[in-house]
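There's a structure below that I have some questions on.
Removed: one protein chain of the complex. Kept in place: all other protein chains.
Labels A, B and C are assigned to the chains in the order they are written; within every chain, residues are numbered from 1.
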Amino acid sequence: MKSTDSLEDLRRRMAEFAAEREWDPFHNPKNLAMALAGEAGELVEHFQWLTPEQAARLPKAAREEVALECADVLLYLLRLCDKLDIDLAQATRRKLVLNAKKYPVAKARGKMTKYNKL
Amino acid sequence: MKSTDSLEDLRRRMAEFAAEREWDPFHNPKNLAMALAGEAGELVEHFQWLTPEQAARLPKAAREEVALECADVLLYLLRLCDKLDIDLAQATRRKLVLNAKKYPVAKARGKMTKYNKL
Amino acid sequence: MKSTDSLEDLRRRMAEFAAEREWDPFHNPKNLAMALAGEAGELVEHFQWLTPEQAARLPKAAREEVALECADVLLYLLRLCDKLDIDLAQATRRKLVLNAKKYPVAKARGKMTKYNKL
Partner (left out) sequence: MKSTDSLEDLRRRMAEFAAEREWDPFHNPKNLAMALAGEAGELVEHFQWLTPEQAARLPKAAREEVALECADVLLYLLRLCDKLDIDLAQATRRKLVLNAKKYPVAKARGKMTKYNKL
């Protein structure tokens, strides 16, 4: 675990990147949510014609492209949280606690039924 | 900056959550890319009828809902990277370097033109 | 209104297009839902950095690109319905009837509140 896998560090780098380019006026939450959805769409396109088996063992070049799409998703996600003053790491830990209540091990084991139908 | 804002820490927590519930057979990259797109869609829904101004100053309850949607996006993103053996923090830093080349400050300042049209 | 704005006509053209290319093995509902989400992501990207005002008066070239993205969404939507044996026109009329119940004019007028909070 390196110091540089900190979300705060990545958030700050992305904020500097945008500030240098004077992109803040474009980076409002509505636009950033759209940009994130666009990147999620690009990510999905990498997998759409693959069988689950093929998707699980991507050739190296495809895996590298997917890695960079994942990076784009994270960058817009961090930017969105930054602009909304959301602590992403804290929200994520909190969501895991909520999910643990919604999906108790005994009920959820081995199935993907939505919590309100468990 | 707390130690717990580490992506590796969140990745491990999510992996444990899934393992306890025996969800690994469902968590293949194709399915996870879809789940991430689904969460991105939910995120966008929070903003779709708001003006950019309204989106920038969400009421507290809405902001909390958005925070948890952002958490969902990150959880599936970490899970996807885990399954594809992608180092998300490293890919993100790499993408920022690539973006800096694609969008030189002098050319990109103050505009959102795509790099291939700059 | 021309005869050729029939959904059945477009469905059939798309089915022939796919059959000629032997794409049916790839066109299962899971893959088609992903392809549709990918196209929706591309559509959103056209608008993400525009103000609502700019988005409402696209230059001609951009409007033409958007028109073709809209076509892609419809083609995958028709293909998905075809593979699931869903009558899209009938489902759409049915949905309008359901929506009219969920959003009675007197309650829904002038606001975008979700039906369960009206």
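The rule is short, and it goes like this: a contact is a pair of C-beta atoms (placed from the backbone, for glycine too) under 8 Å apart; a residue touches a chain by one contact, two chains touch by 3 or more.
All figures in this text were calculated on a predicted structure; none of them were measured in a lab.
Colleague: Can you list where chain C touches the absent chain?
Modeller: 1-2, 4-10, 13-14, 17, 20-23, 26, 28-31, 33-34, 36-37, 39-41, 43-44, 46-47, 50-52, 55-56, 58, 63, 66-68, 70-75, 77, 80-81, 83-96, 98-100, 103, 105, 108-110, 112
Colleague: May I ask you to list the residues on chain B that touch the chain which is not drawn?
Modeller: Contacting residues on chain B, toward the hidden partner: 26, 31, 34-35, 37-42, 44-45, 47-49.
Colleague: List the residues of chain A that touch the chain left out of this view.
Modeller: 30, 33-34, 37, 41, 44, 49, 51-52, 112
As a convention for this text, only the chains that are shown with their structure count from here on.
Colleague: For chain A and chain B, what's the span in angstrom between their mean Cα positions?
Modeller: Each chain's C-alpha centroid was found; their separation is 2 Å.
Colleague: Go ahead and note the Å separation of the Cα centroids belonging to chain B and chain C.
Modeller: Here the centre of chain C sits 25 Å away from the centre of chain B.
Colleague: Please set out, as single numbers or ranges, the residues of chain A touching at least two other chains.
Modeller: Touching at least two other chains: 26, 31, 34, 37, 39-41, 44, 47.
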